[in-house]
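Working notes, beginning with the structure itself.
Here the complex is missing a single protein chain, while all its other protein chains stay put.
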Amino acid sequence: MQISLTKHHGINVAIVAIAVWFIWFASGYFDEYTVRILNNIAIFIILAASYNLINGVTGQFSLEPNGFVAIGAYVTALLLITPDAKMYQYAIVDPYPFILTLHSNFIVALLLGGFFSAFLAFCLSMPVFRVRGDYLAIVTLGFGFIIKILAINTPEVTNGSLGLNDIPEFSNLYWTGGIAIVTVIVILNIVNSKFGRAMKAVRDDEDAAIAMGVNTFKAKTMAFCTSAFFEGIGGGLLAALLTSISPDLFDFFFTFQLLIIIVLGGLGSTTGAIIGTILVIGGSEWMRFLDEPMHLFGYTTTAMPGMRMVVFSLLLIFIMLFAREGIMGKREFKELFKSRTKGDK
Amino acid sequence: MDITIFMQQMLNGFSLGSMYALIAIGYTMVYGVLRLINFAHGDIMMVGAFLGYFGIAVLGLPFGAAVLLSIGGSALLGMFSDIVAYRPLRNAPKISLLITAIGVSFFLENAFNVFFGGVPRAFPVPTYLEEMVDFYGLMMPVSALLVPIVTAILLVVILWVLFKTKYGMAIRALAFDVGTVNLMGIDANRIISLVFGIGSALAAVGGVFWAINYPSVEPMMGVLVGLKAFAAAVVGGIGSVGGAVLGGLIIGFTEVVVIAFFPELGGYKDAFAFIFLILILLFKPTGILGIDFEKSRF
Partner (left out) sequence: MRKLAVLATSVALLASSSYAKEINVGVVMAMSGPLAAYGQTCNEGIEFAHSLQPTLKNGDTIKLVLVDNKGDKVESANGTTRLISSDKVVGILGALTSTNTSQVMAISEKKQIPVIAPVATNDKLTEQKSFANRVCFTDSFQGAVVANYATKDLKLKTAVVVVDQAQVYSLGLAKAFTDAFKKAGGKILKDIKVSSGDKDFKAVVSQIKTANPDFVFLPMYHPEVSMITRQAKQIGLIKPMFSGDGVANQTFIDLGGDSVEGYMFTDFFDYSAPPTQRSKDFIAAYSAKTGKQDMNSFVALGADAYNVMVDAMNRCANPEDSICINNEIKKTQGYEGVSGVINIDKNGNATRSAVIKVIKDGKAVYKSTVNP
């Protein structure tokens, strides 16, 4: 990890300081609903920024994050739930004995969740990167789907579709926000490192990158595993925030949501991933008023529950039509202040 | 397992596979000209089924007229979605197009949910389609037998259009190079709209068939079917119409036959399409009939 001491160093420190202050302020002064939404936003920033690494920066169109998030969530949950609580909740079949013995503290559980995801990504990278482009998309979509089906069909480990309950609620804004900050810093450093340049070379022209001596397989695998690691941690945080998880949470709509976030924000831009998260996660909560009866000019319309999602999908189409490369394009926050360049260097 | 049961299962798989094939053709044609995974395609199928339902149950049309209404309405919807959501993005990154496709998909699902409700409706199947045919001891309803026949006819029609008409030539040319096609004095946008129209019409036929074989229509019915049909298109080699049909049949067979022989795997049924897909792509990274999609020619 290298943090370059340039004139932007000050800006970086200032942004992190503001973020830390905001987390402290929000934890103390905001109401619980707002804090919960902020928690969601922080977790989705982790997921979106890491998903962006493989999809945006490396240009490998993959659709598997729901699978990695599920792995992270299940591993973390199994490590956090006390043996007593486990004993009591397996209702379909008895769990494997070793499942009952698993127990660890929060940090270890999160890290193991991340490592398991990254390890699976490593194992998958060999077959997955045999294919390119849209074929990669469908293969990874398939893996994500299979992981969900496995979670339903292996009740000895996952308790089937009943899911795992009574997960201790460790996640709070300090954890989610703190890890989000760390994730963003780590990912920005990777993007700006030698590896990051290799990843971008793969995205811009894979054949040319090979010709220039870039080990494209290594660059892709590196991006894939890093992104899986943080997605696993994000999944663990989500499990410890919700306190209960079940397979239906991790279907491909989850992946679509992340894809919408990173493309809306600007594929390849970490700043874009953050903006996209705030817009999609925050926005869809804010739009709840659309489900309620509306008072317009003295008239009260009848409530139309579900209207929120109709408007959400229309907005999504319109934003994409007007910001065809997403809100940020490939640019990062700092580049907004520079004279307009091609954005990507 | 005796031969009758085996043949029965093969016939079932053939019928299911034909339905996947009908929907997969639409995916593959749109992909051929635009390189777009049209995630809204499964939802167009849902709209097709709903239009058929409205035609029969609300307007009181005979079955044939309702099918025509469904085909026409869906084709128009497909072309309209192209004009509104995809055409403005012709020169944008492909992934932006994909997001608007997801947007169209979400919109159709949720709009139908809000305005018509999520409660499944019973599709009024004409009685002559529900009659059972006894074919050397194999029992099939007329509706299930009809599917492979109509699929075969439509496949011939599509291939004829693609290879024997000037529109077909334009579509194939478009699959090679959009820029050059424009230079040749062909309105590429019109041809792309035509492709959406044809694909959506096929999806509508698939939707109506789905509804007469599994007579319940609801707003989310297209999601899983669409996804499996897409997997079918990729298995066959996306961009190839013959491949889409082959892929559809393979996935249909696998789902029925694996369950018949290994009943304990029932819970994994929905995963078969994808397991198969992954296996095929590992050995043949562009699908069975797929040429490298940079050179696809249906």
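Each chain gets a letter, A and B, in the order it is written, and its residues are counted from 1.
Just so it is clear, a residue touches a chain if its C-beta (ideal position, glycine included) is under 8 Å from a C-beta of that chain, and two chains touch if they have at least 3 such contacts.
Here the structure is a predicted model, which is why all the values come from computation and not from measurement.
Here the missing chain is touched by one residue of A:Asn12, A:Ser27 or A:Gln89, and it is A:Gln89. Among B:Ser18, B:Ser96 or B:Asn113, only B:Asn113 touches the chain that is left out of the view.
When the full complex is taken into account, the listed residue touching the unshown chain is B:Ile259, out of B:Leu36, B:Ala66, B:Leu89 or B:Ile259. The hidden chain makes contact, of the residues A:Leu112, A:Leu242 or A:Leu267, with A:Leu242. Listed by residue number, the positions of chain A touching the unshown chain are 31-33, 36-37, 40, 88-89, 91-92, 149, 152-153, 160-163, 165-166, 238, 241-249, 285, 288, 291-292, 295, 303, 305-306, 308-309.
For chain B, the list of residues touching the undisplayed chain reads 5, 8-9, 12, 16, 110, 113-114, 117-122, 132, 139-141, 210, 213-216, 218-220, 223-224, 255-256, 259-260, 263-264, 266-267, 269-270.
We take it that only the chains that are shown with their structure count from here on.
Within the complex formed with chain A, the chain B residues making contact are 31, 35, 37, 84-85, 88-89, 92-93, 95-96, 98-100, 102-107, 110-111, 113-114, 227, 230-231, 234, 238, 267-268, 270-271, 274-275, 277-278, 281-282, 285-287, 293.
Contact residues of chain A toward chain B in the complex are 61, 127, 130-135, 137-139, 141-143, 145-146, 149-150, 152-153, 252, 256, 259-260, 263-264, 267, 304-307, 309-310, 312-314, 316-317, 320-321, 324-326.
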